[in-house]
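Every protein chain except one is present and positioned as in the full complex.
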Amino acid sequence: MDFRYTDEQRALQDTLERFRARDYGFEHRRELIRSALGYSLDAWNQYAELGLLALPIAEAHGGLGGNAIDVAIVMEQIGKGLLLEPYLSTVVLGAGLIAALGSSEQQSSLEAVAAGNSQLALAHGEPGARFDPFHVETRATALNDGWVISGHKCVVLDAPSADRFIVSARTSGSTGDESGISLFLIDPDTAGLSMRAYATQDGRRAADLRLHSARVGSDALLGRVGDAGPALLQALDKAAAALCSEAVGIMSALNQATVDYLDTRKQFGTPIGSFQALRHRIADMLISTEQARSMAILAAYHADDRDAAGRGRMISAAKAYIDQAARFVGQQAVQLHGGMGVVDELVVSHYFKRLTVIAHCFGDQDHHLDRYSRSLSAA
Amino acid sequence: MDFRYTDEQRALQDTLERFRARDYGFEHRRELIRSALGYSLDAWNQYAELGLLALPIAEAHGGLGGNAIDVAIVMEQIGKGLLLEPYLSTVVLGAGLIAALGSSEQQSSLEAVAAGNSQLALAHGEPGARFDPFHVETRATALNDGWVISGHKCVVLDAPSADRFIVSARTSGSTGDESGISLFLIDPDTAGLSMRAYATQDGRRAADLRLHSARVGSDALLGRVGDAGPALLQALDKAAAALCSEAVGIMSALNQATVDYLDTRKQFGTPIGSFQALRHRIADMLISTEQARSMAILAAYHADDRDAAGRGRMISAAKAYIDQAARFVGQQAVQLHGGMGVVDELVVSHYFKRLTVIAHCFGDQDHHLDRYSRSLSAA
Amino acid sequence: MDLNFSADEETFRLEVRQFLARHLPADIRDRQRLGKRYLAEDTIRWQKILHAQGWGAPTWPTAFGGMGWTPVQQYIFDEERAAAGAPGQLPFSFKMLAPVLMAFGSPAQQQYFLPRIMAAEDWWCQGYSEPGSGSDLASLKTTARREGDHYVVNGQKTWTTLGQFANWIFCLVRTNGEVRAQQGISFLLIDMATPGITVRPIVMLDGEHEINEVWFENVRVPVDNLVGEENKGWTYAKFLLGHERTNIAGIGDSKAALRKLKKIASQERAGGRPLIENARFRDRIAQVELELMALEITNLRALCADAHDRASGIQASILKVKGSEIQQAIAELQMQALGPYAVPHLPEALDAQWRADPLMQQAYADYAPALTGHYLNLRKTSIYAGSNEIQKNIIAQLTLGS
Partner (left out) sequence: MDLNFSADEETFRLEVRQFLARHLPADIRDRQRLGKRYLAEDTIRWQKILHAQGWGAPTWPTAFGGMGWTPVQQYIFDEERAAAGAPGQLPFSFKMLAPVLMAFGSPAQQQYFLPRIMAAEDWWCQGYSEPGSGSDLASLKTTARREGDHYVVNGQKTWTTLGQFANWIFCLVRTNGEVRAQQGISFLLIDMATPGITVRPIVMLDGEHEINEVWFENVRVPVDNLVGEENKGWTYAKFLLGHERTNIAGIGDSKAALRKLKKIASQERAGGRPLIENARFRDRIAQVELELMALEITNLRALCADAHDRASGIQASILKVKGSEIQQAIAELQMQALGPYAVPHLPEALDAQWRADPLMQQAYADYAPALTGHYLNLRKTSIYAGSNEIQKNIIAQLTLGS
């Protein structure tokens, strides 16, 4: 039993804290949000130089062989700094799936990811799927020496800037089956693929994709036909775990911002931080955040587990708990800031919006509570 | 739209308030709890004199023809005074069912109820039934000119002092069916009927009953064979509505007691009622109680409705809401009293225990939330 | 006790409903229903229609052109208004300024301003809060210095809702800095066209422009625009705040929002079935519906109580706290019902003329674009009009003393 970070992990954390403070101020971030790309290519290149993009990729594939704890450290800092770059999409999901399933040729493309030269997006969710990981209605049919794919993929995070999509499609079975799902690496300019890009509520970018008989070659298939379910599920679990750490980073930053505000803001001649009802609210926020931090640790620790049932229990426990805690902390941070909590010009509303989006990505509270709760009567 | 009580209703309320203050002090109540009977026969006779026992009985049957609003007024005072007499069992449930279903001969027995000379208990619940009103496994079989009844009735409120039980039994159909349930008026000394009496957590009395081929005559049947379901359901709804009013009476009394305590009790040299966190707690308790009061009004207003679906929606809405509110108010009243909240010698813990028992009678929060919630997708 | 509306009240409801069905323009109704971006024009058009009907000021006494409706009739009107999807009337004009003018304004002020409000000729905004003076309003710093028959106003107001559309602003200003904070405040009416006034937008967390800062630099206001007496403004301010809280529960709007939530939950799908059949989500709807049922009765109890009971601050504070919590809870469930589609932010979809994108059309319902922003926006309801913490202070004060 040991909760300490390694020396390397502490160094990683320190580096990212310095990076945030130096290169990612709030005003700079606002400009990035307004830019066409929506994030900083400079920052992305720095991620590459710092080794963040190679971090969880196995050493055999040119990565640093880091684990989910390392990713959690990065994600917590991404949360604190509200960093906009597509780290989760490219590194955790995209590279993670290629590393898990790819042929050696496909794996070799991970070097470009590590170098900052390739960005990926997972096109998996579908209308009506809500958060069911196996609700895939998009169809891929073998034709000659390739595949024809048709379907609708919704809210594909970071799609507008990706140079390759990983698209899930059903090659057999029915909607909801774990088996029969295949993954395909697809170029954005593939004929038959159209994209509707948009911003997200937290100022990032996403898109809906339509595939109308989009044709891809046989080399687009990632892994064996119909076998992607388990790897996909683990990738989604890893993404949920990563969001847990990001949320905890945000929650601690929000607590700090709120404490600072209560110390500064005066009403009736005294700092509002002297009012006991608000003091107890802060105490409740800190308690929630400490508990959420424990759950994020648990999620990160189990995200690399291969056993889907045990892993899923822990990931869902954490995401359900943290979505709830983040909702409380986010709403209360806004409330305690009063009018200043609901305006665009302070960072507090941006943290709040990011928490709101996190709660709707890779399974919301109800989805994960359901998954966890079902495991109780099965046990 | 008019929320005013009639002059008669106001007089009823005033009378009961005086009665509580004069004749039902806390120490007197403690003695009653310790007595063999568990309540006051004197008080019961006063109920009769005041007309409380005849109140909701139709004038045609010698009653006063009052409605559920009148009963609500009585129940609120019963709550405030923690009165121990079997009003709900005898008047609301027992007399209500006889009035709804009884033959003219059976109806004539209501005069004894109104005079304070007869006390009734509804023996309906069964092990495993939880709060399903139609989960009746007790069987009644016609034999010669009467019935043979076997089964187990659990937590029959006020059974030890009742001179007649109203026992539900299945004469046809299967467990859970609304149809096929019959009611029987049974003497406690009927052969084959045995009783295990006990106290309840709030210091009242109840019992489990076993019927082993208990034989009763044909005149024991209340209403038509197999047809008691709807009247039983309404009686249970009326009981739930009555408990809502009782709970609201308790909650307002608890709020008053807590406000008084906070005004008196000093720590660190000031009344603890000056601490803002506790002040906001009181505000939350008052808000919950006002909302609960609105729901109790709604429940009382609809308790006499014959339409089961509409009535059930309102009753379940109220009981689900009030159980939740009562839990909050009860727990917080104890908490704010500190150590004095968890001892037997102050009334606060007795109010709290009564609220705890109310939450487990005639459907708990989950039962009623489920009933209400199902009506949403049916709508 | 009778929880049914009387026959007269039901007749009245029918009359209101028929009027709304006949006169509410379809384009206004649809924008309301879909949560499109706020259009000042909708409010003005609708007010003119009401005025033409003779219903320009349902909440005012007859002496000032109101209809003398009972509180219950006003409640019914608002419920039907919300159900039909008509805009509410401008609270700053009708619920805040007007009662102050009626009680404390000069006959000239009453005769000039009140009819113009009813006819939608003037649009009033509120100059109360300042940076640093929110809940502690009496600490305000904007000054009005008397110079002949004018006041010269300098300072800054903030949180001025819809100020970008207003041609008049009512302001609390400090006319005496020598006395206790509450005693040196006056209540001024200021034409927004006066030189020296600058309105600057404040962008809200949903990215929309709804509130403003208003700057005053040597703004000359005729002394005729003083309401009541100089330095008595705090009395009028408190009177206004009392009126601000009438109908604060927003039952009609919340009932409409709850119906919309159920519609959304019937349309969105989970596990191949309508979301409303998911017991966990349905329970969440049920919980907020119970709160709303209770609050509706609490509100009606307050309306039906005699005037003395109704004035009790506790009831108004309960309505404010619970009303805002319910609004927020419904908006949150509406957003959650969207699942992943809560994430897109399409501000262009809030424009009246926007039509759903062909690519997303089938999946992304017409109600979807507005919901997350609406959730974010409504965080304000537990903050404004006396934050819920202030309301609980009031309840405790009235119950426990100080």
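General remarks:
In this document, chain identifiers A, B and C correspond to the written order of the chains, with residue numbering beginning at 1 in each.
Keep in mind that, in the parts below, a residue touches a chain if its C-beta (ideal position, glycine included) is under 8 Å from a C-beta of that chain, and two chains touch if they have at least 3 such contacts.
Given the structure is predicted, the values throughout are model-derived calculations rather than measurements.
Taking the full assembly into account, the omitted chain touches A, B, C. Here one chain is not drawn; of A:104, A:144 or A:377, the residue touching it is A:377. Residue in contact with the omitted chain (choice from B:278, B:299, B:325 or B:376): B:278. For the chain missing from the display, the contacting residue among A:12, A:32, A:53 or A:69 is A:69, taking the whole complex into account. Residues 1-5, 9, 69, 259, 262-263, 273-274, 276, 279-280, 282-284, 286-287, 290-295, 297-298, 301, 317, 320-321, 369, 372-374, 376-377 of chain A touch the missing chain (whole complex, contact as defined above). Those residues of chain C that touch the chain absent from the view are 279-280, 283. Not every partner is drawn; the one left out touches chain B at residues 125, 127-128, 130-132, 152, 154-155, 175-176, 194-196, 198-203, 206, 208, 210, 266-269, 275, 277-278, 331, 334-335, 338-339, 341-345, 349-350, 352-353, 356-357, 360-361, 364, 366, 369-370.
Note that in this section only the chains that are shown with their structure count from here on.
Greatest centre-to-centre distance from chain C is found for B, with centres as Cα means. Averaged Cα coordinates give chain B a centre that lies 43 Å from the centre of chain C.
Chain A and chain B have centres, each the mean of its CA atoms, that are 53 Å apart. In whole angstrom, the spacing between the mean C-alpha positions of chain A and chain C is 38.
The set of chain C residues that touch two or more partner chains comprises 389, 392.
Under the contact definition stated at the top, the residues of chain B that touch 2 or more other chains are 276, 279-280.
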